[in-house]
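Below is one structure, written out as structure tokens; the observations come after it.
Here the complex is missing one protein chain, while the rest keep their positions.
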Amino acid sequence: MNETKKSPKLLEAIGANPVLVLLLGACPALALTTDVRAALAIGLAALAVMLLSSLVIAALAKLLPQGARLAACVLVTTAFVSAVEMLMNAYLPNTYARMGIYLAVCAVNLLVFGAAENAASAGFGKALLNALVTGLVFTLVVLVVAAVRELFGCGSFAGHEIAFLKAHTVTALAQPTGGFMIFAFVAAVVNKLCPGCCCGIKGTAFAAAGLTDVNCAEKEEV
Amino acid sequence: MKEILLLILGGVLANNYAFEKFLGVTPMLGYARKGKKLVALGLSVTVVLLVVAALAYPVQNALANSGLGYLRLLVFAALVLLVVYLVELIVRAVMHQCLGVYFPLIALNSAVLGLALENGTKGYGFGQSLAAALGVGLGFLAALLLMSGVQSRIEEKHIPAAFRGLPISLLAASIIAMVLVAFK
Partner (left out) sequence: MAKKEFSKSILVLLALFVLSALLLSGINTVTAPLIEANGASAQFEPLFAVMPEAQNFDVLYSAQDPAASALVDVPETVTGIYSETSGLGYAITLSTAQGYTKEPIEMTLAVDAEGKIAALEVTAYPESRDVGADFLASFQGQDSALPDVGLVAGTTFSSAAIKNAVSDGFAALINNDMVGAGVKSDDQILLELLPQVYPGIANNGVGQYEEAEVNAGSIVKAFKALNNSGFGFVLNDGSANYLGVWTLVGGAKIVDLEGNAVDNAALLEEISVYGAANCTDESEKEIAKLQRMVSEGAEITALPVEVYNSVTGAYSILDGDTQLYGFAARSYGYSNLPMAIYYVLDENGAIVTMTVDELIFYKEYFSDYTLDEPSYKEGFTGLTADSYNGEQALIAGATMSTAGVDTATKDVFAAFAAIA
């Protein structure tokens, strides 16, 4: 198929596909994007956790038996998420208050887990690069989504109200409905620019989410 | 009694974890499997939720009383892993197959961990925790069935290329989320 040749293999290899990133990180991406500050916080927190857990898992890769990999990745990821939670609560209490339960739930977030799981099989350097890029892409994507949702849904940016927008808010955007909608449009845009981007991804996390069925241009385009 | 029923119903409708709280959202967006496998997944998640909620209650109190509250997340994650592993063992032993459900995936389901944490934060009693767990599990199953039903009925031909697959599922989810707000 001609379409797949266009897909940027490099991006795939280092897990930088924005749609995939949004899908796997759907939970915080949908929940914490009503405020740019929250989005920035969760993006950077996820990045930190991904980097740290990739480091640890890559270092321990040889010691981990195959069957215990999932559990080990979850434990390491959870430890770092918990650490980030405590540090945020102590040093940035206002930001922490905006996280709700979603920072904690990142412990089992597929994106974060995926980075750790990747570290178990890929080499040290490759794992770190993957974590870094995925984390940055995630942060960027949630910032964009949050900017749209906060500007047009709440009429403010990072908590600062903008009078003109405040008078013309589309409140649906600030609600779950809006979250799904914006996500849909982002996915559509990326799809347009890079068709078939999310096909052929391997790894426990991705396959397990049943993503091989999603959005693949396997059928004939009419 | 009324409270228990409200908690269960709430978990399915007003407080649906997938549509309102975005917990456990990825499986419903990713899956396009057959109905039987979805029911099996939904029920397995419900069972895991119930066991986790039951165990999390005493564990949470023990941690709080001994001043180890900060270990809550770690202990809960370990608990979830344990429960999933045990449930998979039992299911394999009893049914001699895994029902087409990839059990470890359930350990990665945010709804499970999310419920354990919420039950603690909201200070639910034992019965209430179980009721909430049941509600969330049924809500998850409902979400799976709804979304797969919608996805199977979408005629890909009529949809612009950019929107096929994931985007249109998301739009469907967005409409369902709008509807559920009415139940609040």
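Worth pointing out:
In order of appearance the chains are A and B, and numbering begins at 1 in each one.
By our rule, a contact is a pair of C-beta atoms (placed from the backbone, for glycine too) under 8 Å apart; a residue touches a chain by one contact, two chains touch by 3 or more.
What you see is a predicted model; the values in this text were computed from it and never measured.
Of the options B:A54, B:L74 or B:V150, the residue whose C-beta touches the omitted chain is B:L74. Between the chain not shown and the residues A:L23, A:A72 or A:L173, the one that touches is A:A72.
Listed for subunit A, the residues touching the missing chain in the whole complex are 60, 63-68, 71-72, 75-76, 78-79, 82-83, 86-87, 89-91, 93.
Seen from subunit B, the chain kept out of the figure touches residues 70-71, 74, 78.
Throughout what follows, only the chains that are shown with their structure count from here on.
Residue ranges on subunit B touching subunit A, taken from their complex, read 19-23, 25-27, 29-33, 70-71, 73-74, 77-78, 80-81, 85, 102, 104-105, 107-110, 112-114, 117-118, 121, 156-157, 160-168, 170-171, 173-175, 177-178, 181. Against subunit B, the residues of subunit A that register as touching in their complex are 19, 23-24, 26-28, 30-31, 70-71, 74-75, 78-79, 81-82, 85-86, 101, 104-105, 107-110, 113, 172, 175-181, 183-185, 187-189, 191-192, 195, 198, 204-205, 208-211, 213-216, 219, 221-222.
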